[in-house]
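Up next is subunit A:
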Amino acid sequence: MSATDTEAPAATLLSVQNLSVVYEPTGGEPVHAVSGATFDLGRGDFVGLVGESGSGKSTLGFALTGLSKPPARVGGGSILFNGVDIAGMSSEDLRVQRQGGFAMVLQSGMNALNPVRSIRNHFYDIFAAHGHIGRGEREARAIELVGKVELPAGVLDRFSGELSGGMRQRVSIALALSLEPQLMIFDEPTTALDVLVQHAVMNTIRELQKSEGFTAVLISHDLGMVLEVTERVMVMHNGLIVEDRPAADVLASPQHPYTRMLLSHYGDPRAEIVEVPGLAARGPKRAPEVSHLKTDFVPVSAEARARAAGTEGVQRREGRAAREAIVVSNVSKIYPPPRRGEKPVRAVNDVSFTLEPGASMALVGASGSGKSTIAKMITGVEHPTSGTITFGDLQVDRIKRRSLKRLHTEVQMVFQDPYSALNPLHTVEYTLTRPIVNFSKLRGRDARRRMLELLETVGLTPVEQFAARLPHQLSGGQRQRVVIARALASDPQVIIADEPVSMLDVSLRAGVLALLDSLRETWGVSMLYITHDLLSARLVTDQIMVLNQGAVVEEGATASVLQNPRDEYTIRLLDAIPHPTTPTPEHN
Partner candidate 1 sequence: IDVDSKSDNTGTEGSMLVAADNGSPTFEKNFNPFSTSKRVTATYMYEPLQVVNTLDGKSTPFLATGSEQVDAKTLIYTIREGVTWSDGTDFTPADVLFTFNLMKEVPGLDNKGVWQHIESLEVVDNTVVFHLLAEDVPAASIIDQQLIVPEHIWADVEDPLTFTNEDPIATGPYVLGDFTPNQYKLAKNQDYWQADKVAVEELILPAANSQLDVVNNGYDWAYAFITDVEGTWVNANQEHNDYWFPPGGTIALVPNLTKAPYNDVNFREGLSLALDREKIADDAEQGYVDAAGQSGLLLPNQEAWLSDDLPDGGEIAQDTDAALAAFEEAGYTMDGDKLVDASGTQLAINIMTANGYTDWLQGLQTVQTQLGAIGIEVTLSQPQPAAYQQSLGNGDFDMAMTGFGGTGSVFQDMNLLLNSEFATPIGTTTTGNFGRFSDPQTDALLADLKASTDEAEQKTIAAQLQQTVYEELPVISMFYGGLWGLYSDENYTGWPTEEDPYAPPNTYNSTPLLILTNLEKAN
Partner candidate 2 sequence: MRFVLTKIGLLLLTLWAAVTLNFLLPRLMPGSPADAALAKLAQNGPVSPATKAAIEAQLGVPTGSMFDQYLQYLGNVATFDFGVSYTFFPQPVAGLVAAALPWTLVLVGLVTIIAFIFGTLLGVLAAWKRGTWLDTLPTVGGTFASAFPYFWTALLLLFFLGYVAGWFPTSGAYGRGTTPEFSAAFLLDAIYHAILPATTILITSLGGWILGMRSTMINTLGDDYVTFAEANGLKPRTVAIRYAARNAILPNLTSFGLALGGVVGGSLLVERVFAYPGVGYLLYTAVTNQDFPLMQALFLIITISVLLANFIVDILYGILDPRTRR
């Protein structure tokens, strides 16, 4: 652990010594979420704290701001804020300290506002609690504060439900600011926000930190973003701070293997060649070979693949005369107005494209641009308002419930959220056996064999053990693999993957992407890859379509579109991607 004791004490705002935090849930085993954290924060510092989900970032953030609540307990060490140990402070002292002391913007800023209190009241409550703003000045101060986060004074009269996610996040930042804190902790302030909004909010934070001069800690799992905005980065892994160095140094020469791993998964989709461990390099030309797909994450042996392909799948594939394309022409979807008196929602507007057999196409766009709606129409879940969709001889746009099953033998979906896509009460075996039984003639022992094959295909070995598990006994990545295996169970020709990795950690993401890519290669299925993450689009697709407000604004080969975007919207999307340095540093 790198020491920070070289800095002058006078400039130190916060000094953390050997801090550890334990969760002691009733009836459960204690979890050591943070152990032996030692670091100092100087005045005006802007420090990043990165680490994968569950590494203890939030826990540390809560401890620093004296918000640890049972079952969390500060197990040892000290937190000196301006020389005073806040770990041992009474709750009232702590409360008083918050004004002009430390503030925190919560991870789920979307829900940080009381839905039944107006924004103005949120400000007034804080002013009243600390009495640092006189009654007469409150209104003016509140307007000033929302102005700082680039919001109009009008939001004060609104309720959180009437604000967009980005606005809510800004309001919570403004609320934290109203404490005039010396230290501000931003806990993943932009997760769950749209890429474009994310970018804007990050900019606001950066500007504020410069203008107000407070010390800031930015918690994030996105190393790229942290490297871009902060001066110093702390990396957490399993409750330990494994690296604590200036951003530039980390970028140039990561020390801890974990940091290296994180960095290696970062790439710029605009680059000439984009490569991530475990995934084929995607240059201007398609890499012809898939055999170099070696990764720790996808233990899909060639043998296993051969075996999986060698049974049902291959037989069916061989029996199939010609593979079909999905042809989408002039499709629009208009949803009835969500509330009376409002306009109907035009979710998809005159979209046409063809998904050729074996092709991989990306569908990108900001949130609400209509990506999922297109997926739903292709899979027959929704019917388009106008236009046609065909899959071979199937008229998908007017498909009946009865033919839906026929469509689904060929067109399958990989769901975005592996946590909600699996019924928590069914074992992996049950989940995978159902489509096998429904779509093939296999029964009993044969069906089970096929199920185990599928598990092996997606690399969940030992298969017997995984077959018996319930979803909550699987990690996110493992769950996503089960979801993929289920999509493969009917041996489809087309896989629609709707943001299949957005809920996963960087470390898991590449593995799942590699798996999808390899399956497409081996099985020859075509894939429509839906995402707002341009990097992953670049990694697994050959063609791309950019969607804005339901309409296609740009399409073409993935690499060329991303490298030379023509549409303004595409450019904005690309700009929103953090880029700590120009071209990614070399690695391997």
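Regarding selection, all candidates are chains of the complex that A comes from, given by their letters.
We take it that a residue touches a chain if its C-beta (ideal position, glycine included) is under 8 Å from a C-beta of that chain, and two chains touch if they have at least 3 such contacts; residues count from 1.
Small disclaimer: the values here were computed from a predicted structure and weren't measured.
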Single touching candidate for subunit A, where 1 or 2 all sit in one complex: 2
Subunit A - residues contacting candidate 2, complex: 65, 67, 69, 91, 95-99, 103-104, 106, 108, 111-118, 125-126, 128-130, 159, 161-162, 172, 175-176, 178-179, 339-340
